[in-house]
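Of the protein chains in this complex, all but one are displayed in their positions.
Entry: subunit A
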Amino acid sequence: MKFDLVLRELHRSENELAHVLLRLSERHKADHETYHVARDLVGWCHDHIRELARAGKDYGLDLDPSPASDTTLMRAVREKAAEWLGRAPELSLLLLADFRHLYLVASGVSLDWELLAQAAQGARRKDLLALAQRCHPETLRQMRWANARLKDSSTQALVS
């Protein structure tokens, strides 16, 4: 059984996603829908982090139920974004880059939930399966948001 591995990775990736959403909102405060919706969606990550910490106790994990603050881990993300900023000074292009990045990070979290659900089914762990079934749809909605925003923002940014 490697539930501890999966839970630990999910806890990490949900923290990362929360951070990416917050950075996105900060960077695009002038793009009001991005700003507000990103902050609303951070709430879902925070719920998931809390739930994961609770579930982790059964597997000897001591996961922090409150979201991580800025860590060195996050620096890589910020640097990546800064690279994009350097290459494309226009905000609308930066927005595309940020949504593209968000989509990828959210996809990673989504895959992690898939892994948990698969393992939980194999081991007949109803509690973990229920956790995945409750949280995974919200991750998918976060992904779809990133995808939709890319779709509706990209034309104007790329043809103007």
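Basically, a residue touches a chain if its C-beta (ideal position, glycine included) is under 8 Å from a C-beta of that chain, and two chains touch if they have at least 3 such contacts; residues count from 1.
Definition applied: contacts and distances are computed from a predicted model.
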Going by UniProt, what is the name of the one chain that was not included in the view, given "Phosphate import ATP-binding protein PstB", "Urease accessory protein UreF", "Ferredoxin" or "Nitrate reductase"? "Nitrate reductase"
Per the whole complex, from A:V6, A:V20 or A:L41 the residue touching the absent chain is A:L41
Hey, which subunit A residues sit against the chain that's not shown? 30-33, 36-37, 39-41, 43, 90-92, 141-142, 144-145, 147-149, 151-152, 155-157, 159-160
